[in-house]
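A protein chain is absent from this complex, but the other protein chains hold their places.
To keep things simple, chains are lettered A and B as they appear, and every chain counts its residues starting from 1.
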Amino acid sequence: MADLLRAAWAIAAKDVLLEFRSRTAFVSALVFTALVLAIFNFARDPTAVSAIDLAPGILWITFTFAAMLGLNRAFALERENRALDGLLLSPVSRTAIYLGKVLANLVFVGSVEAIALPLFALFFNVPVLPVLGPLVLVIALATLGFVAVGTLMSSMAVNTRLAELMLPVLLLPFLVPPVTSAVQITARLFAGRPFSEVGAWLRLLVGYDIVFVAACILFFESTIEE
Amino acid sequence: MTPIESAERALRRSAVWILVSLLLLAGVYVRALVFTPAEVVQGLAQKIFYIHAPSAWVAFLAFGLVGLMSIVYLLLKDPRADLFAASSAEVGMVFMTEVLVTGPIWGKTIWGTWWTWDARLTLSLFLWFVILAYLVLRSAVHEPEQRARYSAVLGILGALLVPFIHVSVYLFRTLHPLPVVLKPGRPTLPGSMLTTLGFSFLVFTLFFAALLWHRYALARLTDARAHADAERADA
Partner (left out) sequence: MRARCAEALLTAAASPAADRSALEVRSLERSFGHVRALRGVSFALGAGDSLAVFGPNGAGKTTLLRVLAGLLRPQRGEVLLDGAPLARADAAHRRRVGLIAHYSLLYDGLSAAENLAFYARLYGVADRAGAVRRALEGVGLADRADDLAGTFSRGMVQRLAIARALLHAPSIVLLDEPFSGLDQRAAATLREVLMRLRAERRTMVLVTHNIDEGLELATHVAIQVAGRFAECAPVDGDLAAYRRRYAEATAARG
């Protein structure tokens, strides 16, 4: 078990180092985020619809689409020089490869979210600070869910010709439960509703995470071994 | 009998059954339109229900078969399981599209809107997207073994997704009730309507099974021919 985590950590660290040096995906995601937030804010009629009604949906659309810009990166970088073969040749377990990739993707998406959230609070004038704790929890849970599935999907998508198009096609239906839950919980948090109201959605989110992280770990080997 | 001959025979036999079920389907429609009373409030539009509900049942059945055969493939690595799953996905796609077309038509005539986020319709929409993803993935991967593996993983994950989407929609609905007057979905039906519906379900299932059998036979035939060609090229 310790070996598995150590190997996953080594792989994640390598990925993060590579992305940090090239920064292309990260910068694209940030630019995309800023644009989306600005355009949404600019495009609505502030007298007709209040920010609080739209805000949760916009926040989560921004998070998920910015995330998708980076998800393919994890396996795309293993295609140059057939580096993936190098990983598969080594004694590390396939689960370690999967967890390492998920971890690297979480760092990527988490960084984008950490920058997007304050921007969002700024543009939409939404009271984020009073509910920051629960909000961060929800963001973490939902992000784990869609990054876990997204990483698995990208391991298949990068082997097709239109990888950037294939990933959203594969992933979007799987985003419905976690993103819907996240939006609903976020909306109630912003509206100052008691946390007890979000119980059902929270259970759905946690259930999704448990089932799909387990399923992706189980099935990853089938996508990567010939 | 060679694989090619066996597939060709299956193709012919299943075609016969398709014809039979089409005739039965016509019979059901005649019964539905002529011999079954119209529903008081919805009128003629309600008759779409006799197509819509069985199509939905069959589409979900197809989806379930995809999930099941995906598991079989990953366990046994038998390419026939993959061909069966792919055939079920294609036929299921047709029926699911039909659900998504007849649903709004029905909705427009009785509620005045083309689309509502009704629980079952929403679930059908998302499953449609999953089947679409399955078919798109298959078309993008050319190596047969890789394609089978990828499809199987997607098929199983898609099947796992169904209960979660169902719960999502259910939660969304109970907390955001639909602004509609009529209760959509399965109303309580008097005897003759129930019988027509029952017949419709049976005939649609038969129709689905025949189409699936036919499509699977076609897949087996294509595969057997490709195999024979490859062997001839070798020799």
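In this text, a contact is a pair of C-beta atoms (placed from the backbone, for glycine too) under 8 Å apart; a residue touches a chain by one contact, two chains touch by 3 or more.
The structure displayed is predicted, hence computed values, not measured ones.
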Which of these, A:17, A:39, A:132 or A:165, touches the one chain of the complex that we don't see? A:17
Option touching the unshown chain, where A:52, A:88, A:163 or A:200 are the choices: A:88
By the document's definition of touch, the residue of A:36, A:58, A:77 or A:99 touching the omitted chain is A:77
Residues of chain A (touch criterion as defined above) contacting the omitted chain: 6-7, 10-11, 14, 17-18, 21-22, 77, 80-83, 85-93, 225-226
Interface residues of chain B toward the undisplayed chain are 143-145, 226-227, 229-231, 234
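Assume only the chains that are shown with their structure count from here on.
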Quick check: how many Å separate the C-alpha centres of chain A and chain B? 32
Interface residues, chain A side, partner chain B - complex: 149, 152, 156, 159-162, 166, 169-170, 172-174, 176-177, 180-181, 184, 200-201, 204, 207-208, 211-212, 215-216, 219, 222-223, 226
Of chain B, residues touching chain A in the complex: 74, 126-127, 129-130, 132-133, 136-137, 140-141, 145-146, 149-150, 152-154, 156-158, 160-161, 164-165, 167-168, 171-172, 175
